[in-house]
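Here the structure is laid out as structure tokens; the discussion comes afterwards.
Heads up, one of the protein chains got dropped from this complex, but the rest are sitting where they should.
And now, chain A:
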Amino acid sequence: MKETVLNQAPKVIKKIQFSLLNAQDTVKISEFEVTHRDLYTATDRLPVKDGVLDQRLGTSNKNAFCETCGQNAVNCVGHYAYIKLIVPVFHIGYFKHTIAILQAICKTCARVLLEESDRRLFSKRFRRPNLENIHRQALSKAVNALARKTVYCPYCSAVNGTVKKVGALRIVHEKFRAKKTAEEMRKWKATFQNAITAQKELGLYLNKAVQEDLNPLKVLDLFRRIPDEDCELIGMQPRWGRPEEFIWQYLSVPPVCIRPSVAQDGASNEDDITVKLTEIVFTNALIKQGLAKGSPTPQFMEQWEFLQLSVAMYINSELPGVPSQPGQKPIRGFVQRLKGKQGRFRGNLSGKRVDFSGRTVISPDPNLRIDEVAVPERVAKVLTYPERVTPYNIERLRLAVRNGPDSHPGANYVARGDNKKFLRFGNRNAIADNLSIGDVVERHIVDGDVVLFNRQPSLHKLSIMCHRAKVRPWRTFRLNECVCGPYNADFDGDEMNLHVPQTEEARTEALELMSVKNNLVTPRNGEPVIAAIQDFITASFLLSRKDTFLDRRQFTQICSYFADANAQIDIPPPAIWKPVSLWTGKQIFSVLMRPSKGSKILVNVESKCHKWEEVKPMNYHERMRLANDLSPNDGWLVIINSEIMCGVMDKATIGSGKKKSIFGVILRDYGPHEAALAMNRLAKLSARYLANYGFSLGISDVIPGPELTKKKDQLVAQAYAECQDIIALAKKGNLENKPGCNQEQTLEAMISSVLSKVREAVGQICMKELSRHNAPLIMATCGSKGSVINVSQMVACVGQQIISGHRVPDGFQDRSLPHFPKKSKEPPSKGFVRNSFYSGLVATEFLFHAISGREGLVDTAVKTAETGYMQRRLMKALEDLTVQYDLSVRNSEGGVVQFTYGDDGLDPSCLEGDAQPIDLDRAWNHIRAIGYYSGQPLLPYEISELANQELSADHFTSSCSKPYCDAVRNFLDSVNKTKVTKCQIQNFLDLCRNKYVKARIEPGSTVGAIGAQSIGEPGTQMTLKTFHFAGVASMNVTLGVPRIKEIINGAKTISTPIISCKLVTSHSEASARIVKGRLEKTLLGDITSILEESWAADYTYLGIIVDMDTVQKLQLELTLDDIKWAIVNTKKLRVKQEAITILPRKYRLRIYLDGPNSYYRLRELARGLPEVVVKGVPMISRAIINIKDKSDDRGDKGDKELLVEGYGLQRCMITEGVVGQQTTSNHVIETAQVLGIEAARRTIINEIQYTMKSHDMIIDPRHVMLLGDVMTYKGEVLGITRFGVAKMKDSVLMLASFEKTTDHLFDAAAFGKADEIAGVSESIIMGNPATLCGTSMPALYSTAPLISKPRQLLFENVTQ
């Protein structure tokens, strides 16, 4: 039966308006009033009528029915009741708002304390159309600030003082706080005169009574009197809530279904909310009774306070100021239900439980295609896909229905309309026979079905990808090892999740956007992430080495490994014909890339291999121009037309992370499909070849030979001796300090460098001395696993153990362990391990190694938590940024963040060269190599002409940017132009154009989310190595995760602020010193030789003898006068300028003292004077002259520059001798203050890139730019923290799902905010597809037109 076309579209929540629940509404939605405190009747254990578990509220009991709607526990949505509070109480959520309002209004006439002029100004501002929430809040803050300063009410002239919170839930008004109100206070006190005379004790309390207690009743009265007009001024919108609604008068009792009772062996266990409600009902009743009977006031007050507290705990059980009872488990109030990771927002609304998913252990299978995942049969029988019956699949589905739920290609349900039948029971054959077109069969997963595969932590979009299912026996999910990279999976017990999309739309979308084939490269920088790993690399390396020769049988055998006997493979001619026909291993890979002559895959690439030894020119004839190809270890890869000319297959050529790897090149030139096919072939080949080869690692692989042992011992002994010498030198004090270091640091630095050199040298010896067949060595050489250091640690020497960047510190008195003499600095006592893992570590070494190992473990644990949070914040801040149809990047509210994405509108994941759409050199060589030789070679001028003509043609200019066209033109001008045909030029230009067009970003791309992932994900891989050398010893810069955190937090104080100043005379050391003297902080103590006290009968002075020699040496431009003024200007010392006399010839200053206490005064001065800053910037701790180690746009190599540690960019820039324009700081906030927001943006970008680069992580500049723009586009630097994000986003739901959930919700209600449900978080919470991003961008924007009923045609009646 055909379903009718929907004439009513499903309801979509478009907007949420937050408001206060007022008393009327509370009662209106309620069924009855709760008056009874008991839960169950004593006799039959049924819920008490008018109690908080009344059956009219619904029921949590499976056997009972709701008395309001008559439904059972599953179907009843629940009903409300209310409690009428006898006395009003404060609402804890609005407590802050209540105080704020009280501060702003007159406590007598309840008007807002604003002069008429201010009032008009603010009213106007509040009434602006489309006022953003954030501005409204800023305005009400401004009103509050202005109003609370007003003492006399402009309307009733009453006195107003400060309103503040006392204790947890009390507000007091200090009416006569202001000094000028002393007169009023006196008058007010005088009014009590009569009473005091009558009752003496009252006088004692009079001063206490100055603080007026604002109890809920009084506040309620005040709030009721606030006119609507004034409500606006305190930020509220009377339409959505008035101030008196902040105060509880009627308490709504929620349905039972949200607070179910759990019956446990006879007794029932009540929810915290229920318990709290009974408490409230009880206290309320007590008060009511008390009032009726006239109980004493203190008792009433006590009960009122208790009621107040109960109601507060009911909302929020974690009240600040209310001590929680130890031993008692804290109750879960409403706030606690919403808050936190497991709370409603993050736990249930932003992330939901799903059906049709599975999870199990994963294992590898190289025989699967890379886009396949093996699904165990038992999983395939549970997960189903609802397939609609068509004439084309009816027979297949009939079979599935017959097979039923228990045998594999079966089905679990058949649905016809709303009628769904389970196939385990009943006559399946009958159902199968009756199957008709239009039915839906929930059939088992079969080969080729689209599934999503995921591994936590899902740090980037490649953590969940779309595979094709392959149903296999046994119990694990299996995947091709090549796909481990993006998931970061291994097979040591990892589990992964599998989801089955349930509609054709979902499948298509998954297949297009998330499939493995379309995600071979990371959007972080466009490098391949899915590529050969570990054993695949080892096998390929072994096979492609120069001395692998294969006879025909071997060669054809290996070629047949590629495929499953289902592909045409053409064997190339052998490389050696005579004396015997032999093929080389490289030819295998030529066949792998291009299996048959029919294949069009012509790979052309030239790149460096993992380990590239440079050609030594002295070995070759001098007239040869040496090509890299001749690298002695075959470390340069040249592939021409899919034939490997030279080079080996290793990490760099078939592994991940290199754009010029074979798969990277095939992907760019021939598309993902071909790249995936080649990878499938490689996976099969490698696994099969290596299994046959028998690659294995044993004890013999780590036994060093006698030569190696001898050399290593020699090296270590030599290093020990060297260290001894340095230590001896240091003892005598003859060690020359390194710049910016003291003696100890210099010594440490020198010893460290000696010891690290040893490890390096031993590693090199290992590489040389170990056999070519040594397994660890092979793995280290080809980069499949481990490094040279790992090999040498096993074979030769473990090396120095480092703990937080230093050698092992002293754990005992003056020594690391009691095995060593005190104060010993020798390598063994500070953690140098000379043994290898093979030879075994001695006790002390073992301990040192364990210390360092522990540090690593702690680091990883800390790091995961930190980067996880960082990633979450980045994601929340950037999630809604998308590219629009005009290529601008906007957030969900339509605010422009970038006018063109990344300044050029290119997609980072499609880029080839260095952040450019095409690698021109390679493209040129490719075009030259693949053919089109026919035709006359062109003359150079013809080439230029042709190029110019093409590049200025319409199809080029309309699709490519001008800089790009210029780059292509320049390239063609500079390239070698011998024997170029017209056809080649044309093809080259076409290629350039195509690649550019392909690389343009698609409208709808969620660049924000991808950018956040691209920055957050590498963070997790960063070793928490905090410090890093930046040119000069001791000038350490914070790096790694802490630095990234600082930058994105927009931290005001950073741990290593460094300003680098370019010098006007950058070559001269002397002038650099002078500038350094100007900047660096010099204290009086540094240049004073003697501070003398002089006592005489008639005068007392403190003499300062300035060491002019030092001043000269430090090149300080300092006169005695300067020093005098420096002292005078130091406020703390309180020295008058008359008190100082200068004796210029003796370089002396005297500070005369007189008056009493001159002794103490003199002592104070003597202590304070050495700290006086006489020269330089106080905020700068030190400056170091740095010699540049490489040329850049700020100077050449060898130039001197000044690195200044500390704050004060402005002072540095205006200092004489510094080129102000080229002075930079690494402090974002300071840069923003001094140079403005654009400079701050640049600093953010540069600093993130610098930090990432120093950890060898390349991130496309576009991602970083986007982050920089998000942090600055509001005109101030906003950190990616809860404060910054709150300023960037307007949406309540988004902010609530981020941090401080309930604060945002209460704010929203109090100020009557609205949420437009436009962003990603909000849409997820509401269950809408996120508008304006991804595939939901092209949507129908106009509403469905109203079409009147078709007019009945005359002849229509005739036919019936």
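Note that in this section a residue touches a chain if its C-beta (ideal position, glycine included) is under 8 Å from a C-beta of that chain, and two chains touch if they have at least 3 such contacts; residues count from 1.
In this text, contacts and distances are computed from a predicted model.
A.B. asks: Write down which listed name, "DNA-directed RNA polymerases I, II, and III subunit RPABC3", "N-terminal acetyltransferase A, auxiliary subunit", "Nuclear pore complex protein Nup85" or "Geranylgeranyl transferase type-2 subunit beta", is the UniProt protein name of the chain that is not shown.
C.D. replies: Hidden chain, UniProt protein name: "DNA-directed RNA polymerases I, II, and III subunit RPABC3".
A.B. asks: Would you mind spotting which of A:574, A:655, A:1057 or A:1279 touches the chain that isn't drawn?
C.D. replies: In the complete complex, the chain left out is touched by residue A:574.
A.B. asks: For the full complex, which residue in A:620, A:693, A:812 or A:846 touches the chain that was left out?
C.D. replies: A:620
A.B. asks: Spell out the interface residues on chain A facing the chain that's missing from view.
C.D. replies: 544-547, 549, 552, 571, 573-587, 613, 616, 619-621, 623-625, 627, 629-630, 632-634, 638, 640, 643-646, 772, 929
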